[in-house]
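Reviewing the structure listed below.
Missing here: one protein chain of the complex. Every other protein chain is in place.
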Amino acid sequence: MSVDTLLYWVGMAAVAVNAVTGVLDAGRKQMDLIGALLVAVATALGGGTVRDLLLDRNVFWVVDQTYLIVAVAGGLLTFFIARTLPLPPRLFLIPDAIGLALFTVVGTQLAVQWHVPWLAASLMGVITGVVGGVLRDILCNDVPLVFLKGELYATAAWLGALLLIVLQALNVSPVASAWAAMSFIFALRLLAIRFRITLPAFRQRTED
Amino acid sequence: MSVDTLLYWVGMAAVAVNAVTGVLDAGRKQMDLIGALLVAVATALGGGTVRDLLLDRNVFWVVDQTYLIVAVAGGLLTFFIARTLPLPPRLFLIPDAIGLALFTVVGTQLAVQWHVPWLAASLMGVITGVVGGVLRDILCNDVPLVFLKGELYATAAWLGALLLIVLQALNVSPVASAWAAMSFIFALRLLAIRFRITLPAFRQRTED
Partner (left out) sequence: MSVDTLLYWVGMAAVAVNAVTGVLDAGRKQMDLIGALLVAVATALGGGTVRDLLLDRNVFWVVDQTYLIVAVAGGLLTFFIARTLPLPPRLFLIPDAIGLALFTVVGTQLAVQWHVPWLAASLMGVITGVVGGVLRDILCNDVPLVFLKGELYATAAWLGALLLIVLQALNVSPVASAWAAMSFIFALRLLAIRFRITLPAFRQRTED
(Lines give C-alpha, C1' and ligand atoms only; values in the text may rest on other atoms or scores of the structure.)
Protein backbone atom coordinates (compact mmCIF):
# COMPACT_ATOMS: atom_id res chain seq x y z
CA MET A 1 0.00 0.00 0.00
CA SER A 2 1.41 3.39 -0.98
CA VAL A 3 1.71 6.23 1.53
CA ASP A 4 -0.98 8.23 -0.26
CA THR A 5 -3.40 5.32 -0.07
CA LEU A 6 -2.57 4.83 3.61
CA LEU A 7 -3.15 8.51 4.40
CA TYR A 8 -6.44 8.46 2.49
CA TRP A 9 -7.80 5.58 4.56
CA VAL A 10 -6.53 6.88 7.88
CA GLY A 11 -8.12 10.21 6.93
CA MET A 12 -11.43 8.47 6.41
CA ALA A 13 -11.08 6.79 9.81
CA ALA A 14 -10.42 10.17 11.42
CA VAL A 15 -13.55 11.59 9.78
CA ALA A 16 -15.62 8.69 11.14
CA VAL A 17 -14.23 9.10 14.67
CA ASN A 18 -14.94 12.83 14.68
CA ALA A 19 -18.50 12.15 13.53
CA VAL A 20 -18.92 9.79 16.50
CA THR A 21 -17.79 12.39 19.02
CA GLY A 22 -20.11 14.93 17.37
CA VAL A 23 -23.16 12.71 17.81
CA LEU A 24 -22.27 11.84 21.41
CA ASP A 25 -22.01 15.52 22.30
CA ALA A 26 -25.11 16.59 20.42
CA GLY A 27 -27.05 13.86 22.18
CA ARG A 28 -26.56 15.58 25.50
CA LYS A 29 -28.38 18.63 24.16
CA GLN A 30 -31.70 16.97 23.21
CA MET A 31 -31.07 17.17 19.51
CA ASP A 32 -33.03 14.87 17.24
CA LEU A 33 -31.56 12.42 14.71
CA ILE A 34 -30.97 14.90 11.89
CA GLY A 35 -29.78 17.66 14.21
CA ALA A 36 -27.24 15.30 15.75
CA LEU A 37 -26.16 14.10 12.28
CA LEU A 38 -25.53 17.67 11.14
CA VAL A 39 -23.43 18.37 14.23
CA ALA A 40 -21.52 15.16 13.44
CA VAL A 41 -20.89 16.29 9.87
CA ALA A 42 -19.71 19.73 11.05
CA THR A 43 -17.36 18.09 13.57
CA ALA A 44 -15.94 15.65 11.04
CA LEU A 45 -15.52 18.01 8.08
CA GLY A 46 -15.26 21.48 9.67
CA GLY A 47 -11.49 21.67 10.10
CA GLY A 48 -10.59 20.61 6.59
CA THR A 49 -13.30 22.87 5.17
CA VAL A 50 -11.96 26.02 6.86
CA ARG A 51 -8.42 25.08 5.77
CA ASP A 52 -9.55 24.69 2.15
CA LEU A 53 -11.39 28.04 2.22
CA LEU A 54 -8.32 29.80 3.65
CA LEU A 55 -6.04 28.22 1.03
CA ASP A 56 -8.59 28.89 -1.76
CA ARG A 57 -8.62 25.17 -2.66
CA ASN A 58 -11.69 23.24 -3.76
CA VAL A 59 -13.41 22.00 -0.59
CA PHE A 60 -12.40 18.36 -0.13
CA TRP A 61 -15.82 16.83 0.54
CA VAL A 62 -17.35 18.66 -2.41
CA VAL A 63 -14.71 17.12 -4.68
CA ASP A 64 -14.90 13.63 -3.12
CA GLN A 65 -18.16 13.10 -1.25
CA THR A 66 -16.94 9.77 0.17
CA TYR A 67 -15.82 11.83 3.19
CA LEU A 68 -19.36 13.10 3.66
CA ILE A 69 -20.85 9.62 3.28
CA VAL A 70 -18.44 8.26 5.90
CA ALA A 71 -19.33 11.10 8.29
CA VAL A 72 -23.07 10.53 7.88
CA ALA A 73 -22.74 6.75 8.20
CA GLY A 74 -20.53 7.06 11.29
CA GLY A 75 -22.98 9.43 12.92
CA LEU A 76 -25.98 7.29 12.05
CA LEU A 77 -24.41 4.10 13.42
CA THR A 78 -23.45 5.81 16.66
CA PHE A 79 -26.93 7.23 17.08
CA PHE A 80 -28.47 3.77 17.06
CA ILE A 81 -25.67 1.81 18.75
CA ALA A 82 -25.64 4.24 21.69
CA ARG A 83 -29.23 3.24 22.48
CA THR A 84 -28.33 -0.34 23.24
CA LEU A 85 -24.62 -0.31 24.10
CA PRO A 86 -23.02 2.04 26.59
CA LEU A 87 -20.42 4.14 24.74
CA PRO A 88 -18.42 5.90 27.44
CA PRO A 89 -16.59 8.90 25.94
CA ARG A 90 -13.19 7.57 27.08
CA LEU A 91 -13.59 4.72 24.55
CA PHE A 92 -12.89 7.34 21.91
CA LEU A 93 -9.85 9.01 23.37
CA ILE A 94 -7.41 6.90 21.39
CA PRO A 95 -9.09 7.12 17.98
CA ASP A 96 -9.70 10.83 18.65
CA ALA A 97 -5.98 11.37 19.35
CA ILE A 98 -5.19 9.52 16.11
CA GLY A 99 -7.62 11.79 14.26
CA LEU A 100 -6.05 14.90 15.76
CA ALA A 101 -2.56 13.73 14.78
CA LEU A 102 -3.56 12.84 11.27
CA PHE A 103 -5.68 15.91 10.50
CA THR A 104 -2.98 18.22 11.83
CA VAL A 105 -0.19 16.63 9.81
CA VAL A 106 -2.24 16.46 6.61
CA GLY A 107 -3.27 20.12 7.02
CA THR A 108 0.26 21.32 7.68
CA GLN A 109 1.69 19.29 4.80
CA LEU A 110 -0.89 20.63 2.39
CA ALA A 111 -0.18 24.23 3.42
CA VAL A 112 3.58 23.70 3.00
CA GLN A 113 3.03 22.32 -0.52
CA TRP A 114 0.82 25.39 -1.18
CA HIS A 115 3.90 27.55 -0.35
CA VAL A 116 2.31 29.05 2.75
CA PRO A 117 5.02 30.55 5.03
CA TRP A 118 6.00 28.40 8.02
CA LEU A 119 4.07 29.90 10.95
CA ALA A 120 0.93 30.31 8.85
CA ALA A 121 1.37 26.71 7.64
CA SER A 122 1.56 25.43 11.21
CA LEU A 123 -1.65 27.35 12.03
CA MET A 124 -3.34 25.68 9.03
CA GLY A 125 -2.44 22.35 10.61
CA VAL A 126 -3.91 23.40 13.96
CA ILE A 127 -7.06 24.68 12.21
CA THR A 128 -7.48 21.38 10.35
CA GLY A 129 -7.00 19.45 13.57
CA VAL A 130 -9.16 21.38 16.01
CA VAL A 131 -11.81 23.47 14.19
CA GLY A 132 -14.15 20.48 13.92
CA GLY A 133 -14.18 20.09 17.71
CA VAL A 134 -14.55 23.84 18.18
CA LEU A 135 -17.57 23.90 15.85
CA ARG A 136 -19.09 20.97 17.76
CA ASP A 137 -18.73 22.80 21.07
CA ILE A 138 -20.09 26.09 19.67
CA LEU A 139 -23.10 24.34 18.12
CA CYS A 140 -23.72 22.67 21.49
CA ASN A 141 -23.21 26.05 23.25
CA ASP A 142 -20.19 25.00 25.34
CA VAL A 143 -16.82 26.73 25.81
CA PRO A 144 -14.61 24.89 23.28
CA LEU A 145 -12.88 22.01 25.05
CA VAL A 146 -9.79 22.24 22.86
CA PHE A 147 -8.73 25.51 24.45
CA LEU A 148 -9.23 24.48 28.07
CA LYS A 149 -6.53 23.88 30.65
CA GLY A 150 -5.57 20.28 31.17
CA GLU A 151 -6.33 18.96 27.72
CA LEU A 152 -3.16 19.82 25.75
CA TYR A 153 -5.33 19.40 22.69
CA ALA A 154 -4.55 22.43 20.55
CA THR A 155 -1.10 22.44 22.17
CA ALA A 156 -0.22 18.97 20.91
CA ALA A 157 -1.44 19.95 17.46
CA TRP A 158 0.57 23.16 17.27
CA LEU A 159 3.80 21.67 18.61
CA GLY A 160 3.43 18.71 16.23
CA ALA A 161 2.85 20.98 13.26
CA LEU A 162 5.97 22.98 14.14
CA LEU A 163 7.95 19.74 14.55
CA LEU A 164 6.91 18.64 11.06
CA ILE A 165 8.09 21.94 9.59
CA VAL A 166 11.41 21.88 11.46
CA LEU A 167 12.13 18.28 10.40
CA GLN A 168 11.45 19.08 6.76
CA ALA A 169 13.66 22.17 6.96
CA LEU A 170 16.39 19.82 8.23
CA ASN A 171 15.90 17.70 5.09
CA VAL A 172 14.30 14.76 6.85
CA SER A 173 12.20 12.90 4.25
CA PRO A 174 8.49 13.88 4.04
CA VAL A 175 7.36 10.40 5.06
CA ALA A 176 9.68 10.15 8.07
CA SER A 177 8.84 13.63 9.31
CA ALA A 178 5.11 12.98 8.91
CA TRP A 179 5.38 9.81 11.02
CA ALA A 180 7.47 11.60 13.64
CA ALA A 181 5.00 14.50 13.93
CA MET A 182 1.97 12.20 14.09
CA SER A 183 3.56 10.05 16.78
CA PHE A 184 4.51 13.14 18.75
CA ILE A 185 0.96 14.59 18.69
CA PHE A 186 -0.60 11.23 19.55
CA ALA A 187 1.82 10.59 22.42
CA LEU A 188 1.64 14.09 23.88
CA ARG A 189 -2.15 14.09 23.88
CA LEU A 190 -2.40 10.67 25.58
CA LEU A 191 0.37 11.47 28.09
CA ALA A 192 -1.43 14.70 28.95
CA ILE A 193 -4.62 12.80 29.71
CA ARG A 194 -2.86 10.02 31.64
CA PHE A 195 -0.49 12.13 33.75
CA ARG A 196 -2.57 15.32 33.86
CA ILE A 197 0.22 17.40 32.29
CA THR A 198 -0.91 20.99 32.05
CA LEU A 199 0.37 24.19 30.55
CA PRO A 200 0.29 27.29 32.71
CA ALA A 201 -3.22 28.74 32.74
CA PHE A 202 -3.84 32.40 32.43
CA ARG A 203 -3.81 34.11 35.82
CA GLN A 204 -4.41 37.78 36.03
CA ARG A 205 -2.97 39.90 38.78
CA THR A 206 -5.66 42.19 40.12
CA GLU A 207 -5.13 45.59 41.63
CA ASP A 208 -4.90 45.44 45.40
CA MET B 1 -43.74 36.10 -14.97
CA SER B 2 -40.89 33.68 -15.72
CA VAL B 3 -39.78 31.10 -13.18
CA ASP B 4 -36.46 32.92 -12.65
CA THR B 5 -38.26 36.17 -11.87
CA LEU B 6 -40.61 34.36 -9.51
CA LEU B 7 -37.73 32.69 -7.65
CA TYR B 8 -35.90 36.02 -7.41
CA TRP B 9 -38.84 37.73 -5.72
CA VAL B 10 -39.69 34.84 -3.44
CA GLY B 11 -35.98 34.79 -2.51
CA MET B 12 -36.17 38.46 -1.56
CA ALA B 13 -39.26 37.73 0.56
CA ALA B 14 -37.39 34.93 2.33
CA VAL B 15 -34.49 37.30 3.06
CA ALA B 16 -36.91 39.84 4.55
CA VAL B 17 -38.60 37.21 6.74
CA ASN B 18 -35.29 35.91 8.04
CA ALA B 19 -34.24 39.46 8.89
CA VAL B 20 -37.43 39.85 10.92
CA THR B 21 -36.78 36.71 12.97
CA GLY B 22 -33.21 37.87 13.53
CA VAL B 23 -34.32 41.20 14.99
CA LEU B 24 -36.96 39.59 17.19
CA ASP B 25 -34.39 37.19 18.65
CA ALA B 26 -31.69 39.81 19.08
CA GLY B 27 -34.18 42.00 20.89
CA ARG B 28 -34.44 39.51 23.71
CA LYS B 29 -30.69 39.95 24.37
CA GLN B 30 -30.65 43.71 25.02
CA MET B 31 -28.95 44.53 21.73
CA ASP B 32 -29.24 48.05 20.41
CA LEU B 33 -30.54 49.08 16.98
CA ILE B 34 -27.36 48.45 14.99
CA GLY B 35 -26.51 45.27 16.89
CA ALA B 36 -29.96 43.88 16.18
CA LEU B 37 -29.69 44.94 12.52
CA LEU B 38 -26.38 43.10 12.13
CA VAL B 39 -27.87 39.94 13.64
CA ALA B 40 -30.76 40.37 11.19
CA VAL B 41 -28.35 40.65 8.26
CA ALA B 42 -26.40 37.57 9.39
CA THR B 43 -29.65 35.60 9.75
CA ALA B 44 -30.94 36.66 6.35
CA LEU B 45 -27.75 36.28 4.30
CA GLY B 46 -25.68 33.74 6.28
CA GLY B 47 -26.86 30.53 4.64
CA GLY B 48 -26.39 31.68 1.06
CA THR B 49 -23.04 33.22 1.96
CA VAL B 50 -21.60 29.98 3.35
CA ARG B 51 -22.96 28.11 0.32
CA ASP B 52 -21.28 30.55 -2.07
CA LEU B 53 -17.97 30.29 -0.19
CA LEU B 54 -18.09 26.48 -0.29
CA LEU B 55 -18.90 26.47 -4.02
CA ASP B 56 -16.27 29.19 -4.71
CA ARG B 57 -18.94 31.40 -6.32
CA ASN B 58 -19.11 35.18 -5.99
CA VAL B 59 -21.07 35.93 -2.83
CA PHE B 60 -24.63 36.76 -3.91
CA TRP B 61 -25.17 39.94 -1.86
CA VAL B 62 -21.80 41.35 -2.96
CA VAL B 63 -22.86 40.93 -6.59
CA ASP B 64 -26.43 42.21 -6.08
CA GLN B 65 -26.76 44.31 -2.94
CA THR B 66 -30.55 44.48 -3.28
CA TYR B 67 -30.56 41.45 -0.97
CA LEU B 68 -28.65 43.40 1.65
CA ILE B 69 -30.91 46.44 1.31
CA VAL B 70 -33.99 44.24 1.77
CA ALA B 71 -32.45 42.60 4.87
CA VAL B 72 -31.58 45.98 6.44
CA ALA B 73 -34.98 47.47 5.59
CA GLY B 74 -36.83 44.42 6.94
CA GLY B 75 -34.84 44.54 10.16
CA LEU B 76 -35.32 48.29 10.57
CA LEU B 77 -39.08 48.14 10.04
CA THR B 78 -39.44 45.29 12.54
CA PHE B 79 -37.38 47.14 15.11
CA PHE B 80 -39.78 50.08 15.09
CA ILE B 81 -43.04 48.23 14.44
CA ALA B 82 -42.40 45.89 17.38
CA ARG B 83 -42.51 48.89 19.73
CA THR B 84 -46.12 49.66 18.97
CA LEU B 85 -47.63 46.44 17.65
CA PRO B 86 -47.30 43.06 19.36
CA LEU B 87 -45.47 40.68 16.99
CA PRO B 88 -45.86 37.23 18.52
CA PRO B 89 -43.24 34.85 17.05
CA ARG B 90 -45.90 32.43 15.81
CA LEU B 91 -46.98 35.12 13.30
CA PHE B 92 -43.80 34.27 11.44
CA LEU B 93 -44.02 30.49 11.36
CA ILE B 94 -45.62 30.38 7.93
CA PRO B 95 -43.34 32.90 6.15
CA ASP B 96 -40.39 31.28 7.91
CA ALA B 97 -41.40 27.84 6.58
CA ILE B 98 -41.70 29.37 3.10
CA GLY B 99 -38.21 30.84 3.46
CA LEU B 100 -36.78 27.50 4.59
CA ALA B 101 -38.39 25.73 1.62
CA LEU B 102 -37.17 28.29 -0.88
CA PHE B 103 -33.63 28.71 0.40
CA THR B 104 -33.16 24.94 0.56
CA VAL B 105 -34.40 24.33 -2.97
CA VAL B 106 -32.44 27.23 -4.47
CA GLY B 107 -29.26 26.07 -2.70
CA THR B 108 -29.65 22.46 -3.77
CA GLN B 109 -30.46 23.43 -7.37
CA LEU B 110 -27.43 25.70 -7.58
CA ALA B 111 -25.12 22.98 -6.26
CA VAL B 112 -26.52 20.46 -8.76
CA GLN B 113 -25.87 22.90 -11.62
CA TRP B 114 -22.35 23.36 -10.21
CA HIS B 115 -21.86 19.56 -10.70
CA VAL B 116 -21.56 18.89 -6.98
CA PRO B 117 -22.18 15.16 -6.27
CA TRP B 118 -25.66 14.33 -4.93
CA LEU B 119 -25.14 13.98 -1.15
CA ALA B 120 -22.90 17.04 -1.02
CA ALA B 121 -25.47 18.94 -3.12
CA SER B 122 -28.23 18.07 -0.65
CA LEU B 123 -26.04 19.31 2.20
CA MET B 124 -25.52 22.60 0.32
CA GLY B 125 -29.31 22.94 0.28
CA VAL B 126 -29.52 22.30 4.03
CA ILE B 127 -26.69 24.79 4.65
CA THR B 128 -28.45 27.46 2.58
CA GLY B 129 -31.70 26.83 4.43
CA VAL B 130 -30.53 26.62 8.04
CA VAL B 131 -27.15 28.35 8.53
CA GLY B 132 -28.81 31.77 8.86
CA GLY B 133 -30.87 30.55 11.81
CA VAL B 134 -27.83 28.81 13.31
CA LEU B 135 -25.79 32.03 13.12
CA ARG B 136 -28.68 33.93 14.74
CA ASP B 137 -28.78 31.49 17.66
CA ILE B 138 -24.97 31.46 18.06
CA LEU B 139 -24.79 35.28 18.04
CA CYS B 140 -27.55 35.29 20.68
CA ASN B 141 -25.71 32.55 22.61
CA ASP B 142 -28.45 29.90 22.41
CA VAL B 143 -28.26 26.24 21.39
CA PRO B 144 -29.30 26.38 17.71
CA LEU B 145 -33.03 25.78 17.48
CA VAL B 146 -32.78 24.08 14.11
CA PHE B 147 -31.12 21.01 15.58
CA LEU B 148 -33.50 20.53 18.51
CA LYS B 149 -36.01 17.73 18.94
CA GLY B 150 -39.55 18.57 17.99
CA GLU B 151 -38.82 21.13 15.30
CA LEU B 152 -38.16 18.98 12.20
CA TYR B 153 -36.45 22.07 10.83
CA ALA B 154 -33.18 20.76 9.43
CA THR B 155 -34.96 17.45 8.86
CA ALA B 156 -37.54 18.97 6.53
CA ALA B 157 -34.77 20.75 4.65
CA TRP B 158 -32.62 17.64 4.20
CA LEU B 159 -35.48 15.36 3.13
CA GLY B 160 -36.73 18.03 0.72
CA ALA B 161 -33.28 18.48 -0.81
CA LEU B 162 -32.98 14.72 -1.32
CA LEU B 163 -36.49 14.63 -2.83
CA LEU B 164 -35.47 17.31 -5.34
CA ILE B 165 -32.41 15.30 -6.38
CA VAL B 166 -34.35 12.03 -6.69
CA LEU B 167 -37.08 13.65 -8.80
CA GLN B 168 -34.53 15.19 -11.16
CA ALA B 169 -32.71 11.85 -11.45
CA LEU B 170 -36.11 10.40 -12.49
CA ASN B 171 -36.26 13.04 -15.25
CA VAL B 172 -39.02 15.08 -13.67
CA SER B 173 -38.73 18.63 -15.07
CA PRO B 174 -36.69 21.11 -12.97
CA VAL B 175 -39.71 23.34 -12.39
CA ALA B 176 -42.02 20.53 -11.29
CA SER B 177 -39.43 18.97 -8.99
CA ALA B 178 -38.65 22.37 -7.45
CA TRP B 179 -42.34 22.92 -6.67
CA ALA B 180 -42.69 19.40 -5.27
CA ALA B 181 -39.66 19.79 -3.00
CA MET B 182 -40.71 23.23 -1.77
CA SER B 183 -44.25 22.05 -1.00
CA PHE B 184 -42.86 19.01 0.80
CA ILE B 185 -40.54 21.08 3.04
CA PHE B 186 -43.25 23.64 3.77
CA ALA B 187 -45.86 20.99 4.60
CA LEU B 188 -43.56 18.82 6.71
CA ARG B 189 -42.41 21.79 8.77
CA LEU B 190 -45.94 23.01 9.44
CA LEU B 191 -47.28 19.51 10.14
CA ALA B 192 -44.43 18.97 12.60
CA ILE B 193 -45.39 22.12 14.50
CA ARG B 194 -49.13 21.38 14.40
CA PHE B 195 -49.05 17.69 15.32
CA ARG B 196 -45.82 17.69 17.31
CA ILE B 197 -44.24 15.07 15.05
CA THR B 198 -40.76 14.26 16.32
CA LEU B 199 -37.81 12.24 15.19
CA PRO B 200 -36.20 9.92 17.73
CA ALA B 201 -33.94 11.91 20.04
CA PHE B 202 -30.55 10.68 21.01
CA ARG B 203 -30.69 8.50 24.09
CA GLN B 204 -27.53 7.05 25.47
CA ARG B 205 -27.46 3.81 27.39
CA THR B 206 -25.34 4.27 30.49
CA GLU B 207 -23.36 1.59 32.22
CA ASP B 208 -25.29 -0.01 35.08
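Letters are used for the chains, namely A and B, taken in the order the chains are written, and counting of residues starts over at 1 for each.
The rule we apply is simple: a residue touches a chain if its C-beta (ideal position, glycine included) is under 8 Å from a C-beta of that chain, and two chains touch if they have at least 3 such contacts.
Everything quoted here is computed from the prediction, not taken from an experiment.
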Task: Listed residues B:5, B:30 or B:171, member touching the removed chain - done: B:30
Task: Sole contact to the chain not displayed, among B:77, B:94, B:138 or B:166 - done: B:138
TODO: Consider the whole complex, including the chain that is not shown, and state which of A:53, A:69, A:93 or A:187 touches that chain.
DONE: A:53
Task: Those residues of chain B which, in the complete complex, touch the missing chain - done: 23-24, 26-36, 38-39, 41, 49, 53, 56, 58-59, 61-62, 65, 68-69, 72, 79, 82-88, 138-141
Task: For chain A, residues in touch with the removed chain - done: 53-56, 116-120, 123, 126, 130, 134, 138, 141-144, 146-152, 154-155, 158, 198-207
